[in-house]
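As you look at this complex, bear in mind that one protein chain is not there, while each of the others sits in place.
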Amino acid sequence: MLSALLAMGAIAITLGAVLGFAAIRFRVEGNPLVDKIDAVLPQTQCGQCGYPGCKPYATAIAEGTADINLCPPGGEEGIHKLADLLGTEFKPFGGSTVPKPKSVALIDESTCIGCTLCIQACPVDAIVGAAKQMHTVIAAECTGCELCVPPCPVDCISMEPIADTTGNWKWQYPVYAIMPSQTAP
Amino acid sequence: MRKLHTFHGGVHPATCKTQSNGSPIAKAKLPSKLVIPLRQHVGHSARTTVEVGERVRKGQIIGQADGHVSSAVHASTSGTISAIGMQPVAHPSGLPEPCITLIPDGLDEWMELEPCEDWKAVPHSELRHRLRNAGVVGLGGAVFPSDMKLYAHKHKIKTLVLNGAECEPYITCDDLLMRERAEEVLKGAELMRELLYADEVLIGIEDNKPEAIAAMRDAAGKHSGMEVIAVPTIYPGGGAKQLIRVLTGIEVAAGVRSTDLGVQCFNVGTAYSAWRAIRFGEPLISRIVTVTGNVESPQNFEALIGMPIAELIAQAGNLPGTTGLIMGGPMMGVLLPSDKAGVVKATNCIIAASDALFPPPRPVLPCIRCTRCADACPAELQPQDLYWFARAKNFTKAEEYHLFDCIECGACSYVCPSNIPLVQYYRFAKSEIWAQQAGQKAADAARERHEFRESRLERDKREKAEKLAAKEKAAARSEPAPVSDKPDTKPQDEIARKIQAAIDQAKAQAAEVKPKNTEQLTPQQMAEIAEIEARRARIREIAQASTDAQPRE
Partner (left out) sequence: MLFSPYITKPDSVSKIMLQVLFALIPGIAIYVWFYGPAILVSLLLASLTALSTEALMLKLRERPIAPFLKDNSALLTAWLLALSIPPLAPWWLIVVGTMFAIAIAKHLYGGLGSNPFNPAMIGYAVLIISFPSQMTHWLAPGGLGSAGLDFQSQLNYIFRGALPDGLTLDGVTMATPLDTLKTQLHMNGQMKSILEMPIYGRLAGVGSEWVSLGFLLGGIYLYARRIIGWHIPAIFLITLFAISGVFHLMDPARYAGPLFQWFSGASMLGAFFILTDPITSPTTPKGRMIFAFGAAILTFLIRVYGGFPDGVAFATLLMNICVPLIDAWTQPAVFGRKDER
């Protein structure tokens, strides 16, 4: 009895030591978790999650101070990805956070006074223009974060939903009721 | 006899070809208008070169090839451009695409063509250029610009496979083309062989088309190194990969270029159009279309590109009970969103569907893992597993199980006793994965731009602070200030400046270009350089192709 206990104890101690050593020896520098989380976030940089950008939100998730269902641009799919990554349960969006259709900003070029305020607001440098010149949005670079909308003094920026084209159209998930079909086209 | 190979799987649906292959190709009557999409090919949409109200002549370019992979679009007859805008096209989404509407004036007046008697004297790059401007694309359904495919290094391609298999039920346009215009098809093949420096031409025709085989054999006697081979009738034996496998034994996996394995494959219709384009200067403005199914007299028409499909069907005779129009065959065709869409270069067949021909689908049951689908899959996939993963939206796993090797032939759905629309699940999964990849790319780009901006702001701030500090210091020095031993700058600033200096130095070093030793190259390096040179030449060629066309604008 005693010898068994001793043996068990010895094993436990050895294994513990090995694990402890491994933890120190193979410690990874930096915080790869933050980067991993950041990699699944949509990088819209909109701040709708309540953090100043995607990276800060990623940091907050990694620290455990933020929930995974706060990023509307990521959609439910984003939450699924985060849940997968962190090994937690999926959580639907709560309350006021609802994903919107993907949009891009559009500057009404006849109204724009060239104040450069929107340029300063855009987190991804998607607006080009110079002082007192008309500004315009590079649609391909715009993430649709809407951060440029409020600063504009003449309200010339609107968000245009991205239209369906044959280029970005997706096949739908097949829905088939397991029923004798009465609906022929 | 040549030893033929086989491929895994395949199915034998009723061929339904005799309805439409009994009568010769008829010329479709001039329609009331033409709706010509600007993108009828794989790649970039063509750029319009005409304006509304402009009069164009038959064969005139109305859309210029734009970008690397693109092709020109032409006026199919003479007339006036009445509109340029979004119109329904043959796309499963039913979404519109930019089209040019042309009202024919009935004169059918050609522009001046540039025939070419002695094409062998014309440099290859020029021939390719002409094909591109003639809008020649693959007519078998893939509509890939042919000039892109007709480029090869010497002695790289051994075999040119000409695809006359036409394995899909109902379609007979290639059959009739080969019966009636075998000589020109083979002259086109000769042209392609020349461009590819290929040794042999193998023409594969399914053995349910004896007349076409005979006609082609007859014509092939006049050429050397051309062989017409009857291949077994099996769907999808006319898929490029499958036909290459049957004729040569080579398996071209998804994502692999067949030219890397020494084979190139073209449809017989493409060969014909290429020949017309080079020899007579005629651009691709018409094609042979099988009109069959629920119509009075199923037959083949030579129809102008852009001809509204409703008018084409009317010429074959409308019948009551038509529930929809399928463009292509019953295995891979697209249900047309509207009969107002025009005939495009990919339109090989229009089937008027009726409930009698295509009964409504039976109820879908769960998969019973019977593997009839796997037994039928020509890509040797496990469709039942792919279905499972696609249904569970487990895309990683689906990709791991080679989802992208699926050619969407539909053989699996055809045999499934549970009537599961398998292909639809694969299409869904594929487009979902593409969208995800695009989203990821956009996110990565946004992250990069954001980080760059952050660092730029950081740098600006630092530079400003430094400038300010320097100014203050200068001011402090010039002013006879009370003597103070302590330096004005804080130690942190000092360190920051030193770091900056170090960074600048490193940058300067990195910027210094160290040329590689350009002498004493190994043969391998030389070969690489040669290849790069060849690629440059090709790029120049394409650039020239697009600039050449500019003046017409």
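To keep things simple, chains are lettered A and B as they appear, and every chain counts its residues starting from 1.
Convention: a residue touches a chain if its C-beta (ideal position, glycine included) is under 8 Å from a C-beta of that chain, and two chains touch if they have at least 3 such contacts.
For clarity, every value in this text was computed on a predicted model and none was experimentally measured.
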{"item": "Of B:Thr6, B:Gln19, B:Thr80 or B:Asn419, the residue in touch with the unshown chain", "value": "B:Asn419"}
{"item": "Option from B:His402, B:Arg453 or B:Lys473 whose C-beta touches the chain left out", "value": "B:His402"}
{"item": "Touching the absent chain when the full complex is considered, from B:Glu183, B:Glu200 or B:Glu251", "value": "B:Glu251"}
{"item": "Contact set of subunit B toward the excluded chain (per top definition)", "value": "7-8, 11, 13, 92, 169, 241, 245, 251-254, 256, 323-324, 326, 328, 330-335, 353, 358, 360-363, 365-372, 374, 378-382, 384-385, 401-402, 405, 410, 413-419, 421, 423-424, 427"}
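Everything that follows uses one rule, which is that only the chains that are shown with their structure count from here on.
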{"item": "Residue ranges of subunit A touching subunit B (in the complex, touch as defined)", "value": "38, 41-45, 53-54, 123-126, 141, 143, 164-166, 168-174, 176, 178-181, 183-185"}
{"item": "Complex contacts: residues of subunit B adjacent to subunit A", "value": "89, 91-93, 95, 97, 323-324, 335, 355, 360-366, 393, 421, 424-425, 427-428, 430-432, 435, 438-439, 442-447, 449-450, 452-453"}
